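Shown here is a partial selection of chains from the complex, left in place.
Chain naming follows the written order as A and B, and within any one chain the residues start at number 1.
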Amino acid sequence: MEDKLIFELPLLEMEEKIRLLIEKEGESRDTAKLTQLLKKKEKEIYENLTPWQVVQLARYQGRPRSLDYINIIFENFLELHGDRRFGDDPAMVGGLAFFNKRTVMVIAQQKGRGVDDNLFRRFAMPNPEGYRKAQRLMKLAEKMNIPIITLVDTPGAYPGIESEERGQAEAISQSISLMLSLKIPTIAIVIGEGGSGGALAIASADKILMLKYAIFSVISPEGCAAILWKDEKYTEKAAGELKLTARDLLKLKIIDGIIEEPLRGAHYNPGQVARNISDSLNHQLELLRNLPADTLKQLRKEKYLKIGKI
Amino acid sequence: MNLLNRLNWLRKPKVKTGITDYTSTVPDNIWIKCESCQTLIYNNDLIENLKVCPHCNHHHRLTAREQISQICDPGTFYEEDASLSSRDTLGFKDTQSYVVKLKEAKKKTGLSEAVITGIGQIGSYRVGMAVMDFNFLGGSMGSVMGEKLVRIIYKAIKEELPLIIICASGGARMQEGILSLFQMAKINYALNEFSSKSLLFISVLTNPTTGGVTASFAYAADIVLAEEGALIGFAGPRVIEQTTKLKLPEGFQRANFLLDKGMVDRVVNRKSLKSTLISILEFNYGR
């Protein structure tokens, strides 16, 4: 049950019922009616998701991960490893790839599948060396004059003893500064969880896009509830107050677009979602590529200086 | 301790037991108990010692105004954007609404936001300055802090002044959600422009400086100073303990620990902060 979405359970039960009916009696007016009911129920649930339900979807174990998308969207992805300082962080992957026949740099946070993989990927919570690898690849992209595409999917930077010792704060700060200083176009796509500064480190881009059921937040709803309400049972409430859904962020003019997902989430059709991402990416990239360097710089300046402007 | 003070204290045994709520209205002749070693100190002595405990060297928290008066040459600080004040863009409400919390913070601190910005003189050198105040909602960074910082950064660019930011913050202001998170990018963007003009930026990390503030402007500085004993880090110690289930090492995330880990340029006792800053400013103008 652990990897099921609670609010989806009624639908799963109905589906199972329909499946059994069809198995026993074949398709009938009853099954057609039930299917119609299912569709209705589906809409009812997914068109009225609470922010907390969106959080659960964004974090869902079965949701496609960065490398799933990378393998569909890009060609010849060649992973480049290491920060040349301390280590190679599997929570942060990156490398060269082709997008529409042209070279790009891809940098992404990578969640795992299953316990072992998740431990290996540290649940996509990067250490400082992850951010320093990202910086190294950003500099390489700048040198090669190729655009950077980042896929954001992290609960946040890893809060550990060693990560503090090696300068997690410095690593994130420098990533943000570096990304904002690049002369090349940058696009960030939040595909799942955009967790705080650990996400912003690779999301400080010219264009920020979000999948429909992705979230982006200054703090996790759990953390927020624990601090402000001093009680984690207010997590659901906090999720609402934080305004962390794609729709919220679009309204707040933080992001530049929402990428569609199937009604019940990206995991119902990863290929389709990859194509949606690809289309958005293509559109935004063409836009940015055609800008003169000065204009790119000016637009980035306006974008960031206007955030929360009084 | 002279006899008069001692007597005075004997007569008024129910003094405040901490100085977190210290305001300038506390009479000079009141005794204050040190937060760290619990020794009673004559308030005037503590003030004269820059609120550093003469017994255990504990650096008691300063308000932004106190910080400014310790650092700037007397009467030289000219505040900018003093009237800018946070709004509740998201309509955020936890146990209380953000609007009410803001109102209370203003009342408690006499400030309109958790940071004071302006131009001041330090050892006769003009400097762009921002000083955070932890007493205002934990020094948290929201849109107005971002905006005030960006404005003073661009003012410093325009006047070709060096920049000093004195940090004290628990991180981003949750009540402004994603807007507060993106202040990190906004401020670092402005600091990139500042840096590209070859102007010098010094950050001073006081107790505590954590979260989004460390992961943005605090570590975007050319020279990073840490006040003795200050807690400095990205994640808070409790979060780390909960996540890792490990016992934190002795002195973890304290100024000297960070010095040892190569994360700050110098650890500075509050009593030598001004002279250290002057020394760096001399280097800045001696190039």
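To be clear about the criterion, a residue touches a chain if its C-beta (ideal position, glycine included) is under 8 Å from a C-beta of that chain, and two chains touch if they have at least 3 such contacts.
Predicted model, so just to flag it, every value in this text is computed and none were measured.
Asks: Any idea how many of each chain the complete complex holds?
Replies: In total, the complex contains the protein chains as A x2, B x2.
In this text, only the chains that are shown with their structure count from here on.
Asks: Using the average of all C-alpha atoms in each chain as its centre, how far is it in Å between chain A and chain B?
Replies: Chain A and chain B have C-alpha centres separated by 34 Å.
Asks: Report the residues of chain B in contact with chain A in the complex, numbered from low to high.
Replies: Per the touch definition, chain B meets chain A at residues 84, 87, 89-90, 92-95, 142-144, 146-147, 150, 172, 174-186, 188-192, 211-212, 214-220, 232-236, 239-240, 243-244, 246, 248-249, 252-253, 261-263.
Asks: Show which residues of chain A lie in contact with chain B when the two form their complex.
Replies: 157-161, 163-170, 172-174, 176-177, 180-181, 196-197, 200-201, 204, 216-219, 223-224, 227-229, 234, 238, 241-244, 248-249, 252, 254, 300-301, 304-305, 307-310
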